[in-house]
Every structure is written in C-alpha cells, then in structure tokens.
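All protein chains but one are shown at their positions in the complex.
Chain IDs A, B and C follow the sequence of writing; residue 1 opens each chain.
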Amino acid sequence: VNYQTVLNEIIEEVQPSLTRGKVANYIPMLAAVPATKFGMAVQSMDGETFKVGDADEAFSIQSISKLYTLTLALKDQRRALWKRVGREPSGTPFNSLVQLEYENGIPRNPFINAGAIVIADIVRSRVADCRRALLEFVRARSDNTAIENNSEVARSERETGFRNVALANFIKSFGNIDNVVDEVLDFYFYQCSLEMSCVDLAKSVFFLANGGNCPWSGEAVLNPRQTKRINAVMLTCGTYDAVGDFAFRVGMPGKSGVGGGIVAVIPNRLSVAVWSPGLNAHGNSLAGTLALELLTTKTGISIF
Amino acid sequence: VNYQTVLNEIIEEVQPSLTRGKVANYIPMLAAVPATKFGMAVQSMDGETFKVGDADEAFSIQSISKLYTLTLALKDQRRALWKRVGREPSGTPFNSLVQLEYENGIPRNPFINAGAIVIADIVRSRVADCRRALLEFVRARSDNTAIENNSEVARSERETGFRNVALANFIKSFGNIDNVVDEVLDFYFYQCSLEMSCVDLAKSVFFLANGGNCPWSGEAVLNPRQTKRINAVMLTCGTYDAVGDFAFRVGMPGKSGVGGGIVAVIPNRLSVAVWSPGLNAHGNSLAGTLALELLTTKTGISIF
Amino acid sequence: VNYQTVLNEIIEEVQPSLTRGKVANYIPMLAAVPATKFGMAVQSMDGETFKVGDADEAFSIQSISKLYTLTLALKDQRRALWKRVGREPSGTPFNSLVQLEYENGIPRNPFINAGAIVIADIVRSRVADCRRALLEFVRARSDNTAIENNSEVARSERETGFRNVALANFIKSFGNIDNVVDEVLDFYFYQCSLEMSCVDLAKSVFFLANGGNCPWSGEAVLNPRQTKRINAVMLTCGTYDAVGDFAFRVGMPGKSGVGGGIVAVIPNRLSVAVWSPGLNAHGNSLAGTLALELLTTKTGISIF
Partner (left out) sequence: VNYQTVLNEIIEEVQPSLTRGKVANYIPMLAAVPATKFGMAVQSMDGETFKVGDADEAFSIQSISKLYTLTLALKDQRRALWKRVGREPSGTPFNSLVQLEYENGIPRNPFINAGAIVIADIVRSRVADCRRALLEFVRARSDNTAIENNSEVARSERETGFRNVALANFIKSFGNIDNVVDEVLDFYFYQCSLEMSCVDLAKSVFFLANGGNCPWSGEAVLNPRQTKRINAVMLTCGTYDAVGDFAFRVGMPGKSGVGGGIVAVIPNRLSVAVWSPGLNAHGNSLAGTLALELLTTKTGISIF
C-alpha cells in the first residue's frame, strides 16, 4: 500500500465534508478554529511517517488525552483500576449523569468524562507531579519535546465546565474520588488542553499498534496483553455513543476529541491521526471519521 | 498453531468452571441440560475442523440465530435495514423496554431481542416461507441437512415469553413492525428453537471469517464489505450488556445464546463455536467465554 | 353559592378555549367528536343537580372508568391491593413502561394504564361476570339504568391498543397479572368504552364527596376512611403527569379521560363533571381543566 497516495486522495475527497460539521463552540479558543482545517498522518510499521494537509499544526487534543492517562493508570494499577471504572460502552451521551446514578458512582468506561475524571484521580494519587508526568509521557511517545498545554484553554474549560464539576462532585459523593475535587479537575482540564499535531498524535499511539513498544524511546510502554486490551476498550468505548457506527464504518479502535482530532490503530499495521474541527451529532469529527473510513476502504486494511 | 492441542488443553482447564455458571431455567427443556456439558469446535482457513468434548451434540442455539436472520435480511435490504434498527451497543440488559421508549421504537441493534424481532419482521415480509428459508440457509452454511428445530422448545418459549410479546407489541405501537405481531413472534420463537452442534455452528459462521464466502456451498453469502460490517456489529453488540468485557477478555467478534453456545470469528484465521450451558450474570456462557479467552491467549491470535 | 349562575358564567368564559385543545384521534370514534362540545354538571350536598351546555349528552368516559374499577377492587381487597399497585404519582407519561421495568412490574398507581390493567385483573378474579358487575355499579351510582358501553369503541381500542397489550404482557412477565392477558384486556377496553353524560358522571362520584354514601341507591359504597383515601389517590395521581399543575390550579381531587371528561369532588361540598373534547399536552381536557379552575375561583371552594 502506498499510504502517501491514499492520503492525497483522501484530502481531496473529504473537502466537501469539511464544512458540514459543527465546530465546538463552548469555549472561545475552540470556536475560533477554522472549519476548513484538515490534516492526517499515518505511522507505518517500517518507521515511515506519511502526512497530508495541516498534519504538522498543533490543535487541542481534548478527550484524546484520556488514552494517555488510562495508559499511565494501567501501568501501575491493572486489575484494581477496573473496580473503579467499567469497560462497557455507555449507550448514552458522554457526559451523562444518569448511568452514574444507577451504577453508584462507577463510570461505565474510562473514555466518558466521568471515567476519565476517576482515571485522573488515580494518576494523581500515584504521581506527585501528575502534570509533569503526563507531559513527559506524551513527549516521549510523540518523540517531540516541544509539546505544551494551552493554559488559556484549560482556564476557559475550568470556568465553563459546570457539568464536569457536577460529575466530579457526584462521583465524590459515592466515594469514588480520593483527592480533593478541585485538584482532580485541575489535572483533568490540564490534560484536555494539551496541543499536538496529527504527526505527534499518530506517533504517540504507535505503541498500541506495536505490541506496546515505543520505537523512538525504546520503552515497553505496556505488555502485549495490556495493549490488546486497551485497543479493545478503545473499540467498544472510544467514540462516545457512536462506537457501533464507528466500528461499522471505520473498523479500527479509535479515540476522538471535541477539538476534531481522532487517533486510531490497526494492530501490526499502522497508527493514524486525523484532524478536522467540524463535529457530527455524536461529537466526533465528521470529516475525520469519513477520512478514516476512506483509509480502510482504500487500503482494504481492517481488523474485521 | 496446533488447534487440536489447544482444544485439548482448554477442555482440561475449563472443567472447574463448568458448574460455576447458572443454566437457563425459564423453560423446562433448557433447565434439563446438564451443566457439565462442554464442547468446542474450530474451523480453520485450510478447511480442517478441530473439535473436543460434546462438539457433535446438538443444543438449543437461541440468540445465535439472530446472526443468521440478520444475514438474511442484509442480503436483500442493506441500507434501509439500518433505518429500522440501530447498530449501537445497548448499554442495558437485552430485553429492556426503556431504550425503545426513549428511541421511539427503533431497537438499538439487531442482537437485542427487540432488534431481532424487527429483523424477523423484515425477513417475514421478504420471504413467503421464512421458516423454510432460514432452515435451508442454516443447513447450507453448516453443510448439514439434518439440522432441525425443536418444536417443544418453540412452544414453551411462546407460552412463557410475555416479555417478548410485550416488546413486539410495543414496537408495533411505534409502527416499526409491518406484519401481524403473532406471526412475527412465531418466526422469532422458531429461529430460537433451532438445534445445532458446535461443529455445525463453527462451520455455519465460517463465511464471516472468509470474506463472505461459504466453501462447502460455493456461495458468496455476503460481499467482503458486508462481512466486515456484520463482524463489527457482532463485536460491539453481540454479547448483550457485556460486549466491553467480552472484547477486553476474548478479543473476537462473537454472538452468544442462553442455551450456552457462543460463536466467534477471527477474520482470515478461523471460526469457532463453544458450548457450556452455565451462564454468567450477563447471560453469556461462563465457561464458554473462558474457553474463548484461553483460545486467544494460547494461540496469540486476536483482532487487537 | 348559586351554582347555576356560576355554570352559566363558566360556559361563556371557556368558549375561546374550546378549540385550543386537540381532540384525541387514535381511534375514529373519538376523532369524530366536535371540539365545540361542552357540558358541565354539579351535584350539591342538598341533592340538587345543576347543569349547563351538553351536560346530558353521553360521551366516552375512557380513563374515568379507572375510578369505578378501583372502587370495586377496594371494596373487597383493601390492603392486599396496595401490594400489587402503588399509590405514588408517576412523574412520567401515563403509558410509560420505564417505571414498570425499574419497579419490577408494580405499577406506580391505579390511575396510569398499567395500574388500571392490574386493577382490572383483580376485579376479574373476584367477580364472575365483571362486565355486568361494572355496568350495574355505574348505573346504580348514576341513578341511570340507560348507561351502556360502545362496543365499536371497545373494538377499535382493541385493534390499535398495541401499547396496552405490551403493558399487560410486560406486567404478566413479572407475575403481576393472574388471568389470561387477553381476557383482562377485554375487560379493560370494555370499561374504557362506557358512555356517560356529565350529569351521570357528577352523580356517579357523589359518594366520594359524601363520606362513601350513595343517596339514590341508599348504599354505603365505601366507608369514610376508604373514601378519604381514594380522594387522596385521585389528587396525587388522577390527572396523569399533570397532577401538580391540576392541584395548583384547580385544587380538587379529580380524574380525567382522553374522551375529554373530568370528574372531581370537594368533600362535603359537591361533586362535578365537565366535558370538552380538546386535550392539553398532558392528555387532560384543556377547557375542562379551565372550567374547574373557574369553579373553584368563583365559588371560593377548595380543599386548600
């Protein structure tokens, strides 16, 4: 497969879809991103990086960060982690309080906001300087020491994130948060405000396509069994309440963010990242989802 | 991989788990099946069938039949089908009416009871003698003309299946069933009462591992794209409200039934069927799930 | 208070509201009733009947009948009844299946459809010819032997009432219906198809304003304690998911039906019935609710 040719075709074909989605507007800095931005990067097994469009431009990774914190939490915790957060698809929108209420404060999975807040609490309990630990993890995975967070985004999210404050306090009322709520949320809003490019993102999740090994750092991030499992959780829970549709159309484990980014992997084949700010009704990048569908269709590569 | 060796190991290792599950007891004929039954069969790409234990004994396939009717419905209908039934995991138990109510009579996916009833209605509208069509489909897929249904099981399900009658009438109240409710349910209870062995079952779903092609009949049952998609739906929706856990532990698209059977596939590698009547809390075979987990662990084969 | 003067004023004042509601159209015979019909009748403690407009015209009483079957069931059963049906407001629309699911087949109260179906089952178990028993009860309470049911309405409801069939089968699946579902539903659709005038209705519930005693039959229908309690259940549960609003605006225990009728009582003062076919968003007569609000405002009579 010539990935560069495929990427060149994809960027042509998605053009009409770029403006059909709706750019997130709950904070000014996300609302200001032009809907016409599009980037895509593929990291192949033989070490090559293919890219197209705005693939080198950093953007707000938002919920994609949940994949990194879950990895950090899994490295230490393993089984105990799954007593505090489930691994079933939620079946309802990503910030629902209903399920928390019926399920006594145990979030359905680590990729809905509630679950990611519990994961943030777990990481915070383990690591003294959790912000620094996360930043170093992301930089090592992406082989890019220039990655930073955007503190204005973090502050805006903090000021308007009443629903996340509600979620965190609700979980705390069930005893499933150990730290002070405000400190957990500070870390959570920090992780969401990291800024990375498609190239950074594709490299950062390459270890999930590679049995847990990160080539540029030489680190065994997870063992093969953990790697398979995190991919399984991504497939069944990674794209909010559209996981079925995403699996049906795209056929890759993936994780999306409201900034318009999506990362995905095909084990032993490739990792990929795409960015298009316009979102579909489920909160996933509209043209990004289409681009990934085109990638599997054109290459014939799929886990199914 | 020597599948026979693997199967021989698995049957040893699952013995202590056989009696830890709970045999379905809502109808007498299911309740009468000994919990100690265990069979498993693997169909490999090179045409060989491996088997162990009670792999030749026919049992009640129950919800596994939903895979066959979905295939029948997909052959004709394609896109229109997905307007009448969704393809998202349900997040709630398999016979829930709650979601139907919030989602106006559109079942979440074709593998919960509500969705299978709509699929039965679709098949019934297309095929004059839908029972015969289904039986012939199953016999051709399994290369076994001796497969029959158990009419006593069908009658018992009919007499005690108040919740399915409720589901069907509820869907009808939203206009999402075209035929007379009783006729749709007759077909639905018929499909659940089919009896097949592990060998039959493994062969019957082999086309899903084989790009849609059924070797023994020479038929292209589905095209490769449809095949991938049905596998995606199985992975995200095939095991009731435990799809996340099943993907996490087993890592294969699979479909289970309350008779204790589970079928699963790894595309381009194998199809497999397992039978152990004791169920876990989610209604999936307890030792059967464990056996499939052992299969992926021992062979190192997984879609992730 | 001169009730006749009050009624004469009310019929004038409600005229602009008659066509603001929506006439029930789920069966042809209800849809055919002109929205401009309006009748109202008051039965006072001193034995006088006041009436205005179409107060002598019989119409389909629908859910008002739930008051009669509850009274019949209470006469025999008392405490045991409240184990099979609750007495709390539902908080959700009148034919919701959600609450049944969370509360294991125990309907919230006897005035939602699910609860009335359980009450119909109770009456059916006690009385051989339950239709006849109900008809005789209603005729005696109304002092009118000409009251009949409309079998065409019953048949239409039967043919289109998939949701009620769903409800009944769902309750049966929890074991909270003793008789054959179809027979219970036959009785339920029969009771809904009774036809009575405002004068009939006002007289029929007079015993609830009169400590349980029915003057024209000389019968003690209920004892004073039972009477108070049935009034309490009417107030908190009698008008679907608008009980709060009805209590707030009208301030009387009342029971409505989709035929546009409402009955209400003020203990030791009066009973009243009103009819206007146009319904508000909650399924209660729009102008009928307004007329009752005007009655309490103009007379200054209220339980609060």
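Note that a contact is a pair of C-beta atoms (placed from the backbone, for glycine too) under 8 Å apart; a residue touches a chain by one contact, two chains touch by 3 or more.
Note that this is a predicted model, so its numbers are computed, not measured.
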{"item": "Displayed partners of the chain not shown (whole complex)", "value": "A, C"}
{"item": "Among C:Ala154, C:Val221 or C:Ala247, the residue in touch with the chain that has been omitted", "value": "C:Ala247"}
{"item": "Among C:Gln43, C:Ser197 or C:Asn231, residue touching the chain not depicted", "value": "C:Asn231"}
{"item": "Listed residues A:Gln15, A:Thr145 or A:Ser173, member touching the removed chain", "value": "A:Ser173"}
{"item": "Touching residues on chain C - with respect to the absent chain", "value": "86-92, 99, 108-109, 225, 227-229, 231-233, 235-237, 241-245, 247-248, 251, 253, 267, 302-304"}
{"item": "Those residues of chain A which, in the complete complex, touch the missing chain", "value": "96-98, 100-101, 162-163, 165-170, 172-173, 181"}
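Everything that follows uses one rule, which is that only the chains that are shown with their structure count from here on.
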{"item": "Steps needed, at minimum, to go from chain A to chain C via contacts", "value": "2"}
{"item": "Distance-maximising chain from chain A - centres being C-alpha averages", "value": "C"}
{"item": "Equivalent interface positions on chain A and chain B, same or different at half", "value": "same"}
{"item": "Approximate Å spacing (C-alpha centroids) for the pair chain B, chain C", "value": "47"}
{"item": "Multi-chain contact residues (two or more partners), chain B", "value": "none"}
